[in-house]
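What you see is the complex with one protein chain gone and the rest in place.
Presenting chain A:
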Amino acid sequence: MSDAHTAVHGGHHPVDPSVPVEYHHEENSLRIAGFWVFLGSDLVLFSCLFATYVVMHGRTAGGPTSNQLFDVTGFTIETIALLFSSFTCGLATYEMRRGNRNAMVMWLLITIALGLVFIGFEVTEFVQDASSGARMQTSGFLSAFYTLVGTHGCHVSMGILWMTGLVFQLLRRGITPITARKVFIVSIYWHFLDAVWIFIFTVVYLTGKVL
């Protein structure tokens, strides 16, 4: 019990040194599993928002329809930025496993930058739409649109703040089982948001352009 984190309160599970660094202590594995369960509940949350959006899609109350509103260039850039950021986030995890802190921090910073590009385009899209009269108060359709896409955007913003905090911790402490676990969890979160975006891209934007 020399290592401070060998045992979870109660710790009786052995530690396997052959697993990746973020799983090096039972406590870490527990927290990662807990985060997966949290993502399960977050998935339910997004499902309900999607269901509401689908119900509301045609309810435009004389306001703009999705076809009139959505800008192909904008949402294509958003999609590319976010999908690419998931890739760079994966590279950060890869460098973490190889123990290269500086490369890892660099890929995380690139991920954050791509996230900011995504948020920038999304905010621009929202502001343009709203100033042209397509506001949340205009119709049921727009209420559902802003809420679904905006909830995803809030998640991404949270992810950016979170990842930025972790970059500081990495610079101060290097790659330890604890910082590795934290980065691994934020990367699961980031990939999850990417997966949700694929559904938004399909259900909201692509469908919205043709239906």
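As a convention for this text, a contact is a pair of C-beta atoms (placed from the backbone, for glycine too) under 8 Å apart; a residue touches a chain by one contact, two chains touch by 3 or more; residues count from 1.
One rule holds for everything that comes next: contacts and distances are computed from a predicted model.
Of "Sulfate transport system permease protein CysT", "SSS family solute:Na+ symporter", "Quinol oxidase subunit 1" or "FAD-dependent oxidoreductase", only "Quinol oxidase subunit 1" is the UniProt protein name of the chain excluded from the display. Although one chain is not drawn, the whole complex shows that of A:Ser66, A:Thr111, A:Ser139 or A:Ser187 it is A:Ser139 that touches it. In the full complex, the hidden chain is touched by chain A at residues 1, 4-13, 29-31, 33-34, 37-38, 40-42, 44-45, 48-49, 52, 55-56, 59-61, 63, 136-141, 143-144, 146-147, 161-162, 165-166, 168-169, 173, 178, 182.
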